[in-house]
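Have a look at this one.
Coming up: chain A.
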Amino acid sequence: MTRDDPSAASPLLSVRDLTTRFYTDAGVVSAVDGISYDLAAGDTLGIVGESGSGKSVSVRSIVGLIEEPGRIDAGTVHWKGTDLVGASDRDLRAIRGAEIGMVFQNAQAAFDPTYTVGEQLIEAVRAHRDLSKAAAREEAQALLEEVGIPNAAQNLDNYPHEYSGGMAQRAMIAMALAGEPELLIADEPTTGLDVSIQAQIIELFRRLVEEREMALILISHDLGVVSQVCERFLVMYAGRIAERGSREQLLTDPKHPYTQLFLESIPDVDTVDDLASIPGTPPNLLEPPSGCRFHPRCPKADRGLCDVDPPPEIDFEAGHAASCYVYTDDYDGPAEDVPTPEADR
Partner candidate 1 sequence: MATDTTTRPAVRRARRFLARFRKNRLAVIGATVLGLFLVVAIFAPQIAPYDYAATNVPERLEGPSATHPFGTDQYGRDIFSRVVYGARIAFQVAVATPLVAMLVGVPVGLLSGYFGGRVDDVLMRLMDSIFAFPSILLGLTLVAIFGQSLTNIIIALGIVFIPQFARITRGSALSVSKEAHVKAARSMGASHARILAFHVLPFCMSAILVQASIVAALAIILEASLSFLGVGVPPPRPSWGAILRVGKGFVSSGQWWYSVFPGLAIVFSVLGFNLLGDGLRDILDPRTGPNQ
Partner candidate 2 sequence: MVTRLHEYAAKRLLWAIPVLLLVSIIVSWMVRLVPGDPAIIMLGSDATQEQIMAVRDQMGLDEPFVIQYVQYMTGVVQGDLGVSPLDNRVVTTAIISRLPATIFVTISGFIVSLLIAIPAGTISALRRGTIWDDLGLTFGLLGVSIPNFWLGIVLLLVFGVSLGWFPVTGYVSPLEDPVAGIKYMILPGITLGTAMAAIVTRMLRSELLEEIRQDYLNAIRMKGVSELTVLGHAMKNAFIPVITVIGLQFGYLLGGSVIIEEVFTIPGMGRLLVNRIRDRDYVMIQGIVLVYTTFFVLVNLVVDLTYFYLNPRLRDE
């Protein structure tokens, strides 16, 4: 089920049918439900979706950061040949930092407030490389400079709470790069930042990907952010992949109704009419809708078809695919009583 650019060589990361569930007191939440994709060296992949779509959980599953009451129930995550699902703690530790690095959303919350940034960077550097403290410190300083933090030498000795939001974000990126990873995962790295800072961070990612020849997985609910850095996208909804494809494919010719609505709901400068929003409420992951999880909110839903079994993934041209019944032969068109987007277009 490889759904990627056929010219890709053997992929760096290969996710197959990854399923992660949370066993809470209230019930079982299926956060990620059978997703699959590949990533080659140097690829830039963006994962977009609403909050609750499972984007964050899916990447945390990759690096084994899922804790009770969550569990990876099924699937495999092959990283350079090794399956990370069920891998030993030692194996995971060897990969974290050195081969896969991760950047989180709230930069301040990513640092231990009782140590200086420098100390934490040094800890990151020395975790995988055998360097003396002095050499590690130089390395740490170089990292800070690489991510564009001024006065790197002084800032090493500052505490995280003394960093501004944007600086902290950069520092966190520096920490993720300390082990010289081949893949950098960024989970909502620009959310909550000023628009101008967002732009700077995005630029930083672009530069890093190019200079370090790293693969990148960038997660965001903000399509604008992702589209500036990533060449390929995954659109997730309620734990499943709704659509996948290249930037051009998705932006110019979205196939899945959710993607279409998602794109329409992004206001642009010329919007004078009411803002469109995706009708209905976000799915309840404790009791997700049957069949295609988007069907209660989908303007093209075909009752009797879309609400029974999960839709198959339909291929379009190179690497572009969507999980939707609309493009199957059984599709008979929308039912009568289907929600429509609220705005006039």
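How these were chosen: all candidates are chains of the complex that A comes from, given by their letters.
As a working rule, contacts are C-beta pairs under 8 Å (C-beta built on N, C-alpha and C of every residue); 3 or more make two chains touch, one makes a residue touch a chain; residues count from 1.
Quick caveat, the model's predicted, so the values are computed rather than measured.
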Touching partner of chain A in this complex, picked from 1 or 2: 2
Touching residues on chain A, where the partner in the complex is candidate 2: 60, 63, 65, 89, 93-98, 100-102, 104-106, 109-114, 120, 123-124, 127-128, 159, 161-162, 172, 175-176, 178-179
